[in-house]
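Report on the structure given below.
Only one protein chain is missing; all other protein chains are in place.
Up next, subunit A:
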Amino acid sequence: MAERATPTGQATRPTVKSSDSTSVVKRLQSELMQLMMSSTPGITAFPEEGNLLKWKATIAGPEDTPYHGYTFKLSFEFPSNYPYAAPTVLFVTPMFHPNVDMAGRICLDILKEKWSAVYNVQSILLSLQSLLGEPNNKSPLNGQAAELWDANPKEYKRLVAARYKDVDED
């Protein structure tokens, strides 16, 4: 079969592209399509203008958590071997949470060693949403938040509100 293909070999060349970058793009396009077709309540995500490898997202604080009523902005940066490697996800909105540090970095296993190629933007956002209600207080990035979570919910809520700022960066 290969030998037979050689005479007209050049013929198909225009349609062959480097599959590496196109596969990331294709995958992100299909994710975007899916997000737009089936809007999931409480989360949004959209690429930055002119760069499909950087997205902006928001999650709404879930009910029955100290975060209810706030909307949190996040940034996604996808590596060129996405989905085989996890995207870099940061909270852009200042965040008072046991597993988020002052720079917005997030400690979540599925974004690190537990990453799997079948995860996507939507599943990450849903995981983060549930992390807001169920923090992992065993290995906190923010010790104060981890202590107050059980000890003093009222003060916790006050600090969430104090830290929250609706940043409108661009």
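What we mean here is this: a contact is a pair of C-beta atoms (placed from the backbone, for glycine too) under 8 Å apart; a residue touches a chain by one contact, two chains touch by 3 or more; residues count from 1.
We adopt the following convention: contacts and distances are computed from a predicted model.
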Undisplayed chain, where the name is taken from the UniProt record, one of "5-demethoxyubiquinone hydroxylase, mitochondrial", "Small GTPase superfamily", "cAMP-dependent protein kinase regulatory subunit" or "RING-type domain-containing protein": "RING-type domain-containing protein"
Sole contact to the chain not displayed, among A:Thr22, A:Ser80 or A:Gln144: A:Thr22
Residue numbers in subunit A that touch the chain omitted from display: 1-2, 5-17, 19, 22-23, 26-27, 30-31, 34, 37-38, 83-85, 109-110, 116-120, 123-124, 126-127, 130-131, 134
